[in-house]
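With one protein chain removed, the remaining protein chains of the complex are shown where they sit.
Here is chain A:
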Amino acid sequence: MELVCPAGNLPALKRAVDEGADAVYFGFRNATNARQFAGLNFTDQRARDGIAYAQARGRRVFCAINTYPQPDGWGQWARAVDQAADLGVDALILADMGLLEYAATRHPDLPRHLSVQGSATSHAALRFYHDHFGIKRAVLPRVLSITQVRDLAKQSPVELEVFAFGSLCIMAEGRCYLSSYLTGESPNTRGVCSPAGHVRWEETPDGLESRLGGVLIDRYADDERAGYPTLCKGRFAVDGETYHAIEEPTSLNTLELLPELAELGISAVKIEGRQRSPAYVSKVAGIWRQALDRLAREPARFHPDPAWLAGLGGVAEGTTTTLGAYERRWK
């Protein structure tokens, strides 16, 4: 299985490669990718340097152009596809059907991966993307149980990449408009979720409050650890009870599922977190490299090393991890 790691900037890309990533993925410095953060992502020259660094070491580089071209912005997205092709990336990660067709027509020999933002959760949906746009690989949304992944993998016409570690989106990706409902900006349109520019922190007599678009997302007592106000991970009141009504602030960690994922024929495991630091990428890439190497050596006796779990737990969002939807009872 290929280890695919996030590269929010050139130092992160290099650290990921040094720690054993088989492939890295990056985006350009604009709204064409799903992690549009201030100071993050690649200019043309930085991308050129990063691609050279990775490819010289036999690793692959994917370019994410996985937001949806807006009606007045087609040119920007089409240029991003052409730019990535000119730079010599190894694959494009795309979601929009118009852009998939554009890439298939203009750059037929450049492999196309379906982004998780393309919301393909069945082999029928994968067949659609395969038949129409010739996709080679798809990244699966984080909503399927391991049994459902197994059923899907049996009939998939394309390679599958699954999320292995990082922030946990619990809505079907590509079809979540919660962020724009509160802020006007969403993953699909702007490449952001719960964007920092709409976040407000305030110390009040009731505790530390976090707001997104003016909406109170959470309120913390003195002894509580405050987390970033991702809107689906706040505490809300439903029917008289206040709790994490949608999801707790946890991270996805599928280390223990690795043998099963390998047995299902999954081609790649993906680490989330282009917005995280080079140190984070380095640490996570290193641990997953060790895990994949051990799995290759002794697949039958694989079990996660406690040191790996401790290492990953130390950098996880909310410091707890979950198998998420892979495990049926999470639902």
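Note that in this section a contact is a pair of C-beta atoms (placed from the backbone, for glycine too) under 8 Å apart; a residue touches a chain by one contact, two chains touch by 3 or more; residues count from 1.
The rule we apply is simple: contacts and distances are computed from a predicted model.
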Protein name as given in UniProt for the chain not displayed, "Ubiquinone biosynthesis protein UbiV", "SSS sodium solute transporter", "3-oxoacid CoA-transferase subunit B" or "Cell shape-determining protein MreC": "Ubiquinone biosynthesis protein UbiV"
Hidden-chain contact residue, picked from the options A:N41, A:S119, A:T230 or A:Q275: A:S119
Among A:I51, A:V143 or A:V192, the residue in touch with the chain that has been omitted: A:V143
Residue of A:N9, A:N188, A:T230 or A:Q275 in touch with the missing chain, whole complex considered: A:N188
Residue of A:R60, A:R137, A:R219 or A:R274 in touch with the missing chain, whole complex considered: A:R219
Chain not shown, touching residues in chain A: 68-72, 74, 95-99, 101-102, 118-125, 127-129, 131-132, 143-145, 148, 151, 170-172, 174-178, 180-184, 186, 188-189, 213, 215-219, 235-239, 241-242, 245-247, 325, 328-331
